[in-house]
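Note that one protein chain of the assembly has been removed; the remaining protein chains are unaltered in position.
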Amino acid sequence: MRGFVNGLIRLRRGPWETVATVLIAAGVVMLMQPFALAAYTWSFAVTLTGTVMFIVVSHFPE
Amino acid sequence: MTDDIISRERAAAPGALRRRIGGLSDRALAWIFIVPTILLLLAINIFPLIWTIRLSLTNYRANRTNAELEWVGLRNYERILTDPDIWNSMQATAHFLVWTLVFQVLIGFSLAYLINKKFKGNDLWTTIIVLPMMLSPAVVGNFWTFLYQPQIGLFNYVVAFVSGVDPSSFSMIGDVRLAPWSIVIVDTWMWTPFVMLICLAGLRSIPDYIYEAAEVDRASRWRQFWTITIPMVLPFLMLAVLFRGIENFKMFDLVVQLTGGGPGSITELTSINLKREAFEKWRTGYSSAYAIILFVTVFGLASIYVKALNKVKER
Partner (left out) sequence: MNHSVTEPSRLQKWCAGILVVGYALVTIMPLAWIIATGFKSPGDAIAYPPKLIYEPTLEGYVNLFTTRSRATPETLAQLGPPETWYDAIVRQYDMVISGPSRYGERFVNSVIIGFGSTFLSIFLGTLAAYAFSRFKVPLKDDLMFFILSTRMMPPIAVAIPIFLMFRQLGLSDTHLGMILLYTAVNLSLSVWLLKGFIDEIPVEYEEAALIDGYTRFQAFYKVVLPQATTGIASTAIFCLIFAWNEYAFAVLLTSGTAQTAPPFIPTIIGVGKDWPAVAAGATLFLVPVMVFTILLRKHLLRGITFGAVRK
């Protein structure tokens, strides 16, 4: 866990990619879940953030 | 004759110089080789994509090209993301996606596990199992409507034979409760081999010595399965799941031929829904925004997919 936070602070690729992956996954789940309309409404914003983040952080150093 | 002179000169020139005389530099060649591909992809993928983004901010309708174009900002996105009908089709997609993945992973992995027992003739049977995967989904969907016919269809007959119900008493694609399962069954039939092949590659990538070491440690077969087999196959399985997930998220051809989205709109997956908006109701601006939402989702999943791909490649 400490390594993960450290990696975030030092802008390392690995942990940031994990964050972006989680965001994308969350967005996809929000898009298709049958429970809350509000979650569906905000899903696109979450996915978009995750995707853009993924593209950016994949250029961080290992 | 001249050829001779050139080649003699080339032989005489040292290293880098020789290469320059003999033709283009590596860098120039690299660009000449890559640029046509990039240009074609820009023209047929990126340019349309940018156009779609632009259209998604307007109220454009492709069947009324001389109507006045109005900029509506993010209104299209807002309307789609609050529309319960589109939300419904997302849920239909989710049902399809989740169950096809569950069945394909369970059956696909089990088959791979069995084939990996290396019984006689396993190559031949693997090839037979793989056949449905490569066929045209639209044609497959079309002929499954025949197999699903209430009385005369083979599927209904076999189900009736096994379970004893009357083969004309149920209609897989006409019944609201059964239709969502009818598409799951066909997709599972078609794509289980895909998951199976990838799992098989995963199983075959596990070196024997790991099991031998576990045997020395007196680990039970059950324990070996959960601590060696599953973790080693997992990256491969992830790859298969992501790929099938992306493919089924945008599923169109198979289902459109099989049920056409019906009965009602019970099997109307997002792509079918989008096709209706774009090419039947001609709400081009609105459906462009819809397309962008699907596209961003797929693009996000694709980046995860490539990450998984590289992980497997390292093995």
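Each chain carries a letter (A and B) given by its place in the written order, and its residues are counted from 1.
Note that contacts are C-beta pairs under 8 Å (C-beta built on N, C-alpha and C of every residue); 3 or more make two chains touch, one makes a residue touch a chain.
The shown structure was predicted, so the numbers you read here are calculated from the model rather than taken from an experiment.
Asker: Any idea which of B:Leu41, B:Ala67 or B:Leu234 touches the chain not displayed?
Answerer: Residue touching the absent chain, from the options given: B:Leu41.
Asker: Of the residues in chain B, which ones touch the absent chain?
Answerer: Within chain B, the residues touching the omitted chain are 7, 10-11, 18-19, 22-24, 26-27, 29-34, 36-38, 40-41, 43-45, 47-49, 51-52, 55, 62, 107, 111, 114-115, 117-123, 125-139, 142-144, 146-147, 149, 151-152, 154, 157, 167, 189, 192-194, 197-198, 200-201, 204, 208, 211-212, 215, 236, 239, 243, 246, 249-250, 252-253, 257, 271, 274-275, 278-279, 284, 287-288, 290-292, 294-295, 298-299, 301-303, 305-306, 309-310, 312-313.
The criterion applied here is as follows: only the chains that are shown with their structure count from here on.
Asker: Averaged over CA atoms, how far is the centre of chain A from the centre of chain B? Could you give it in whole Å?
Answerer: 22
Asker: Write out the stretch or stretches of chain B touching chain A in their complex.
Answerer: Spelled out, the residues of chain B in touch with chain A are 77, 81-82, 84, 87, 90-91, 93-94, 97, 293, 296-297, 299-301, 303-304, 307.
Asker: Okay, in this complex, where on chain A does chain B touch?
Answerer: Residues 17, 20-21, 24-25, 27-28, 31-34, 37, 40-44, 47-48, 50-51, 54-55, 58 of chain A touch chain B in their complex.
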